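One structure is given here, and the rest of the page talks about it.
Missing here is one protein chain; the remaining ones are kept as they sit in the complex.
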Amino acid sequence: MTTTLRKALLGAVFATALGAGAADAATIKVGVIAPFSGPFAMFGQTFKEGIAVYQAVHGKTVGADTVEFVFKDLDQANPAQSKALAQELIVKEKVSFLAGFAFTPDAMAVAPLIDEANIPAVIFNAATSAITEKSPRFVRSSFTLWQNTVPLANHVAKLGVKKAITAVSDYGPGIDGEAAFKATFEKAGGAVVDTIRMPLKSTDFAPFMQRIKDSGAEAVYAFLPAGPTTLAFAKAFADNGLKEKGIQFFGPGDITQEPDLPALGDAVLGMTTSFHYSQAHESAANKSFLAKYKELFGSSDNATFTSVGAYDGVHLIYTMLAKTGGKSDGLKAVEAVKGLSWESPRGPVTIDPDSRHIRQTIYLRTVERVNGKLQNTEKDAFPAQPDFGYKLGK
Amino acid sequence: METLFGIAVDGVAYGMILFIISVGLSVTLGLMRVVNLAHGAFAMVGGYVASYAAQSFGLPYAGALVVAVLLTVLATLPLESLLYRRIYGHANELSQVLLTIGLTFVIVASVNYLFGPSLKRIPLPELLQGTVALGPKSIPTHRAFVIVAGAVTLLGLWWLLERTDFGIRLRAAVDDPAMAAALGIRTERLYMATFALGTGLAALGGVLGAELLPLEPYYAIRYIVLFLAVVAVGGAGSVFGSAAAALALGITDTAGKYLIPNFGEFFFYAALILILFRWPQGFFKGKTA
Partner (left out) sequence: MSATMTDAPPTAPTATDPSAPRLASPRRDLSWTAAPLVGLLGLAGFWVFPDDLGLMTRIAAAALYVLSLDLVLGYCGIATLGQAAMFGTGAYAAGIAAVHLVNDPLILLAIGGVAGGAIALATGALILHARGLTLLMLTIAVTQIVQEVANKARDWTGGSDGLSGIDPAPVFGLFRFDMVGRTSYLFALAVLVVGMLVARRIVRSPFGLACRGVKEDPVRVAALGGSPRAYLVTMYAVAGMFAGVAGALTAVSSGIVGLDSVSFSWSAEALVMLVLGGTGRLYGAVIGTVAFMAAHHILAATDPFHWMAFIGLFLMGVVLFLPGGIAAGLERLRDRLTGTRNGSAPGGRA
């Protein structure tokens, strides 16, 4: 771990040194706002690794311009601070792009700024559908809850499940997930018997499990943001005898993200999730992505959806630069990537010209132990899923 | 009826985990009058040591637990003489807050640097996996173990503080430090021992509670409000008070989540306010045990 960080720091030093050396060619700066410390540091770390992998593969220059990343730490959701950091990046660092954004409010906060400064912002993670509606200069390379949930809900209905229950974390994305599941599942003829919203700070999930058990549902749709609470949740699910009672688990793949899998252990074995990226995705693009990851950081175990979100986000930035020749017109740059298709480590993707959100294959995966290591094995695929939540209102 | 029983069992299991982690804070706060906000950080250090010992050296659970408690105490003892000793006493409460928050930040950053931000686990032995049946309700074996461990801790502390020479001296030193010193009680050593007791309990709680409060660098800050709530409701310094408070809060939280899941947070804090109205000094104010 320490060597990884040291390497990363060295990399950053070299990047700045190179940037300073190539004074005659222009240096294009990209400001990355993300949590690099604090409880959500995993986001920042994987963003940074994804960026480093992309730059290692595709070089640090586009045409004659050197691309340099400036990192700003925003340790938890704090829109006012996000806006101040963006302001500083634009005014002081003179960045041509903003990127990063782990949480919805942080992204929303910069909407008026990027419009006034006319620069694009590429969202690596924040997953509420409403974000890209707030400014025409937002482009998103991650996912939305609607996108991951709609195919999953249809799948659950197809399995013959009649009664389901939802249990989501009580915040924007969780409520999006609940709404998406309820709408889709009921349209497919199922019934949602109860909707539970769990406080984000919950540590003990046993009472929720008891309630799910007592509800008479055959399946549970659950969403929690990746991180410590997923462990307690998965353990509670395994320990409270829900499996034995025949209640099936479904949810977006945040809950079984790769860095957490070793800690989650057998508790998540056999869990079915839907998501846009699995480390175990079988493709040449993913293989070379992981190989580079391993080369740079010693291990590719932490490569996960946020790393790929950043990796593809940088691809968007590079493409915008290449197509507009570094001219600073944010709207034109965004225009240049509308409809852009490419092969990402996650599979084939396209930027939807309307929503500026990434259209992608959503995979149905099951947690399995392969060669002693837990992984999300892809079982089924739903190609070219758009953001179903775009312009749907609340 | 079955539902009530289920809530009670889950609540007691949760409460006991809260008790084990919080009682160390109650000891340092009540007996040494140190607002030790680094308590969560010490618990986290204990958990990480156990995790590292178990994962990298293959130590069994019990061994990892002992190593974690010992190493955490050894590692934090110098802090007592270097830092805490300068800020003992009532007049320094705000300095204590600032100093221990600073210490927490340093520990959080160090753990993040050394182990990274991902979750860490302490593998459970076969014996503690699976579930045990308690009448109509089954609970995880590990939780049953924690309930027993909590009960043992409770009795052990009561015995230590009420029945041993150490306990008598400690209470004397707390009541009147000057008089105790005049009587030949070496208060400095006594304080050091109490501090060690507090951090040892923190580490114990960090390890035993890791299934419920997972180990990650921000652990140190994330749960401190919960620990403070237990101490406030129980009455600082009271061992039985902490136990009663932890159980009451555990059951309240469980009942709230089960009965009105969408307003569980309201229920918990509203109950906390009501309890503190009825017992503004905590359940067992002024009693050590």
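Chains here go by letter, A and B, matching the order in which they are written, and residues are numbered from 1 within each.
Operating definition for what follows: a residue touches a chain if its C-beta (ideal position, glycine included) is under 8 Å from a C-beta of that chain, and two chains touch if they have at least 3 such contacts.
Please read all numbers here as calculations on a predicted model, not as lab measurements.
Considering the whole complex, the residue from A:Glu49, A:Asp170, A:Asp239 or A:Asp352 that touches the absent chain is A:Asp170. Touch with the chain that is not drawn comes from one residue among B:Phe5, B:Phe57, B:Trp159 or B:Tyr269, which is B:Tyr269. Within the set B:Gly40, B:Pro214 or B:Gly237, the residue that contacts the chain not displayed is B:Gly237.
Within chain A, the residues in touch with the undisplayed chain are 5, 9, 36-38, 41, 44, 71-73, 76-81, 83-88, 90-92, 104-105, 108-109, 111-113, 116-117, 128, 130, 134, 170-172, 175, 199-200, 394.
Mapped onto chain B, the interface with the missing chain covers residues 29-30, 33, 35, 83, 86-87, 90-95, 97-99, 101-110, 112-113, 171, 174-175, 221, 225, 228-229, 231-233, 235-237, 263, 265-266, 269-270, 272-273, 276, 280-282, 285-288.
Operating definition for what follows: only the chains that are shown with their structure count from here on.
Averaging Cα coordinates per chain places chain A and chain B 35 Å apart.
Taken in their complex, chain A has these residues touching chain B: 1-2, 4-5, 37-42, 45, 170, 196-199, 201-204, 206-208, 210-211, 214, 227-228, 231-232, 235, 239-241, 259-260, 262-265, 302. If you check the complex, the residues on chain B that touch chain A are 3, 6-7, 10, 13-14, 109, 112-121, 123, 131, 138-140, 142-143, 211-214, 216-219, 221-223, 226, 250, 253-255, 257-258, 261-262, 264-265.
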